[in-house]
Each structure stands twice: as C-alpha cells, then as structure tokens.
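Subset of chains shown; positions unchanged.
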Amino acid sequence: MSVKLHIPGVNDMTTETKNTFALNQWYVAALSTELVDQPLARTLLNQAVVLYRDDSGTVWALDDRCCHRALPLSHGTLEGKAIRCGYHGMLYDGTGQCIDVPGQNTIPKRAKVNSYCIEEKDGLVWIWFGDEGQSEPLNSAPDYPVHTSGEYVWGGGVFYYAAPYQLIHDNLLDLSHLGYVHLLTIGGDPNTHMTADMKTTVDGDCVTVVRHMRDSTPPPTYLAAYPFNDKIDRWQEIEFMPSHLRIWTGGVNIGEGHLDDPNRGGFHMRGFHGVTPETESSAHYIWTIATNPQTDSDAILNKVVDQTALTFEEDKVVIEAQYQNMLKFGNEPMVSIHVDAGATHARRIIEKLRTRA
Amino acid sequence: MSVKLHIPGVNDMTTETKNTFALNQWYVAALSTELVDQPLARTLLNQAVVLYRDDSGTVWALDDRCCHRALPLSHGTLEGKAIRCGYHGMLYDGTGQCIDVPGQNTIPKRAKVNSYCIEEKDGLVWIWFGDEGQSEPLNSAPDYPVHTSGEYVWGGGVFYYAAPYQLIHDNLLDLSHLGYVHLLTIGGDPNTHMTADMKTTVDGDCVTVVRHMRDSTPPPTYLAAYPFNDKIDRWQEIEFMPSHLRIWTGGVNIGEGHLDDPNRGGFHMRGFHGVTPETESSAHYIWTIATNPQTDSDAILNKVVDQTALTFEEDKVVIEAQYQNMLKFGNEPMVSIHVDAGATHARRIIEKLRTRA
C-alpha cells in the first residue's frame, strides 16, 4: 500500500529512468472561453507556452519566447493567423515559423519557435507534449459530452495551486474530507462521509471510486439548489484519469431512485477537473461544474458555480498548507487509512506512466 | 574578546560537535494569554509545533503535522482534551497519541506524533526540547514573580524577528544604544548612556550588567508615567540567561534613593524578554513590561506598554537591517568597543551550551 508521492523538496521527482510527468497524455491547457482576442501565457509541464486563437477561430500553442531577444510572445499582439512580438516586431505563424522580420527582406533560417499540438473539444482546449520522440498524439483528445449534451448547464474557472498536482489527485479521490473541510457547502455530517459504502475499481489507467451515503442529511449547497423533502440518498462517482478527473455527485429523495441507475433523477453536480502541472511544485486546476436546475436555471447555476468555487478555495488552502508542511517536516512517513485506496491506485498509475520507454 | 556570533549566511551555525541551539533549556513558547480556545502554530528551535489549551486548562505541545497526510494540526479544531485534524478528522490527545480515526475501528500502531514538555508559570508558557537523550527537563521552568507578586501591573506582546536570536541578546545587553535608537521614548542624552557606570559580572550561565546614570534628564516615557521633579538617578540592571533576559530599569529623583537598594522607590520598568529562536535566522521575541503606577493605573500601564512596544519596534528595524547588512557584507571583522563586555560573555555561554555532551 505504500506508494510514495513525488514531492519536490521531499522526494525527488525525476530519475534516469523516469520523466518528471506522465508525458504521453492530453492535458487541459485552458477553458475555451479564456481564448478570445488576446494571447494567453501559461506554463504547462515546465514549458512556458503562449496560447492564442487566430482570426479563423483555431487555437495555437507556441513556446512563449521570441527567438530574437527572448521577450515572451504573450506580450505581443495578434494579427490574422499570426502573433507579432512586442519588442522588435517579429511575426510568427501558428506552426512557430517566423514569417516577417520588420526592416529586412530575408528571414534567418533559425528564426522559429516550437509549437505544440492542440485539440479543442466540448469547451476545453487540450495540449499534447509527448515523450521523447512522441510529439504526435497517440490518440484523439478526450470528449466531454456533459458540456454539450444539452442535459446540463455549466460554468467553471481556473485556479492556481502552489502545490504539486498529485496532492490534488489525493484530495479528489478521497472525498471523505468533505465532512471536515467543506461543512459550509457540500459537506454534511462527517460520520456519513467516513462510513460511506465505498467501492474502488481499476481499469487500465483509470481508477473509479463509487461512494453511496444513504439516508443522509442534504448539505447546504444541495438544499439551496434543489427542493428535497428531507433525508436523501447521496452518491459520489469519481473517475480518475492521468490528466483529469470526472466527479459525478448528487442526491435523490430517500428511496426515490436507484443509485446504480445511470438515468436516475434528483439533483446532479457533475465536475470536470483538469489537473495540469505547471511545474513539479505547482499546478493549474481547470474546472467546470454542471448541474440540472428544475427551475430558475441561471440563478441556480450561479449558486452552484459560486459554491463550487468556494469549496475549491477551501481545498486550495488545505493543500497548499499541506505542501508547505511537507517541505517543513521533510520525508517523514505517512500513515495510510482505509479511505486512501483510490489515491494509492492513482499514484501507481502516474508512477508507471512516468517510466521512460 | 573576539567571540564570533553564529550568523546563518555569515558563519555556519552547526558543526559535528555543536548543536544548532543550546537545547537543554526551558524556552518561552507563548504568553499564557495567547492560548484560549484555538490552537496556536509556532515554530520553535526549528521545530513546528502546535500549542493548545485543553478544556481543563492544561497546555499541550505536539508536532504540528498530522501523521496521515501531513496537514498542520493547527488547522484543526479542539475537542475536550484533544485536537482533531481538519482534513480527514484524525484525533490526537495531548501526548500525541491518535485516539480516533473516523470511519475505521482500529487505530494504526504508527498513528502518533511527537509531544513536548510544557510548564505554565506566572503567565508564561515554557517548552523543553532537550538535547539527544534529554527530552525530560533537568529542572523546573523558571519562576517570574514580577507577574504575580502584586507589586506591579503588566502587559506584553510577541514580536517576530527576521534576524538571528543572538543579535537580540547583543542589543539587550548593550543598552548604550538607547541614546541613538530610542530618543523618542526611553532614550535621553546619548552621552549619559555611553558614559554610564557599568559593572559586568558572570555567575554560571548568567551574565549581569548593572549601569548607573546619575544626575540625568528623564526621557519621554519616564516623564509621561511618573511625576519627577527634575534630574534623576537612573539604573539599568540586566540579567541574561540563555533563553531569556530580565531587565529592571527605572529612576528616582536625584539623591532620593540608593541605586543599590533592592527596595528603592521611584519609577520602575521591569522587562521580561523571552528570546526564542524560530530558526537559525529568525526569532520570536516574547516580552512583557511591568510598572508601578502611582495613580491612574490603567492609563499609565497602557502608556508604558505602548511606548515599550514602540521602542521594541525601533530595535527590530535596527536588528533586521543589521542582519541584512551582515549577509550583504559577509564575514568582515567587527571592531569591539567597551560597551560590548556583557554581550561577549553571553556569546561565550551560548557557545559552551551548544557543545554536545
């Protein structure tokens, strides 16, 4: 059961036979809504990139460094399908090729920057870095029909974590913390969470944790968004994949639905959680939350998004404090308890995917 | 006379034969008034601890790290005699033993954290770390009857210094700086301070510096707190011990008291100065000031406490600037002058007490 986290300053991250990150994965680079008419600077997996949407709507990702004097291209301006540096005006197309050097007719042969594969799907912008020799994606970027099926309304945001990405995995795979950390929103009675029916399964690089909490008191966010009668049957279905998680939670009036029925009614919160490392010790948390209001759709969506943001801010405080404390105390042993099963599987998968070919 | 300070970045602190700090000492961890109904996080001698007062009034100190996921226990909540982690709810008693793991019946054998000896006396909370093999105190924590004798009223505070603790020792053992640094409060004419009668004695691990400044002008704080006629005879009695200093200063109308008489009258300011290293390069300064108002006790106490706080803020500015400058200039020689005698003795004592058994 003892699978160590790779925590900078505590355990070293990279070895001769391991990459720093699981590289052959699609990672979430941004929400589609973040890219309108301005370039966006974001460091992803230790690589500073500039993302931009060209005038035909296509999104591009380049190294965020002009090859002339190293100014970030994200300080520049968009022109048609290209981006122009804000220092001496060199112009790059979406493949990273320099296509104009103001004041001279020839373009130096070396005047280009790296570009990365982008796929935009269902409101998410995905990026592929790839392992040595695998800059072409091995597969298509993931679908996320929750955003586009019409069953749900949704919103989201991007949080910055001054903590390693695997601590976010731990947090999301172990929702027993809701009763201690999130009392004001989606928590509820701690004992309900700690004694939930829990089933953990592993399928390839995916871990699923299903938790059922029958006959429990609906927490504040649930009561604010849905007309429950009294006690409810709650579910939490957590799917972990190496670069993101999907978490479907919700509740039905007690006895009114089978928690195993995929078409069950009641109140739904479907979370998407892109957990994209910035560096070994920091991460972007690119999230959305979708719900199914019975009435007054805008107001309920706003409430659900606001309370979700509040909940994630509580997680951020805990996880950043946890990381600072890990740095302070160093590599002291951690004692596992029964709710850690899903997180332990996830760590094994990341460990395996970091291994070099 | 040349005893070097151990200043991180200038001189190394620890060697094979030296501990980082003088360990077999009681250090001040907190003022009693700091511990009411919330846990207090404080790093003392490089150890992050959580301090809390249980529901029977007893104060406990544990390593500030849950053994499960390393969250600081100081993020948790107090329950009876115990403290519960704010992430997944593990509960610890004051000895550091985990006594509840929510959601499971058995408590893992390794589920415990370190605890430290605490004694609370006369309004001060003392902690003992001890050298290798000496976690039990060698003696009882110091008394400080000034707080409890009824002769004085007192108040205090806790200051944080981004500077090594020994620079605070230097400052307090060499009160000749009053005429340059504290003109607005307890200073007075610089020459009076620099030419005071001064007598330095060493007794075991204690250094005493007694300074008499006869026929001097009372400084602003004295005039604000006591109805002096005109010129005064001032005294400063400084007692240094390895973890704290006691400084008794005051003045009588000129000729009205013997400065050597322990029952002399006049205006008294009795300072307690707990100088507890946080790390090699930072310190907590836990201080109180006691005085003997002739009238209007509350107003005069407030004035004396406020002016003392102001004075200590002036010291903090000087000492932090001094340390930054030592880092900037590195290990350049320091030239000693006659007022440094007490500080030099104190450095020798610390040096001796850092030596390993």
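We call the chains A and B, going by the order they appear; numbering starts again at 1 in every chain.
We adopt the following convention: a residue touches a chain if its C-beta (ideal position, glycine included) is under 8 Å from a C-beta of that chain, and two chains touch if they have at least 3 such contacts.
Predicted model, so just to flag it, every value in this text is computed and none were measured.
Enquirer: If you can see 2 copies, how many does the complete assembly in this structure contain?
Expert: So the full homo-oligomer, as given in this file, consists of 3 copies.
Methods note: only the chains that are shown with their structure count from here on.
Enquirer: Cα centroid separation between subunit A and subunit B, in whole Å?
Expert: 47
Enquirer: For the complex, which residues does subunit B have touching subunit A?
Expert: Listed in rising order, the residues of subunit B that touch subunit A are 43, 48, 63-65, 67-72, 75, 84-90, 101-104, 108, 110-111.
Enquirer: Under the stated contact criterion, what part of subunit A meets subunit B in this complex?
Expert: Residue list for subunit A touching subunit B: 170, 174, 176-177, 179-181, 190-191, 193-195, 318, 321-322, 325-326, 328-329, 332-339.
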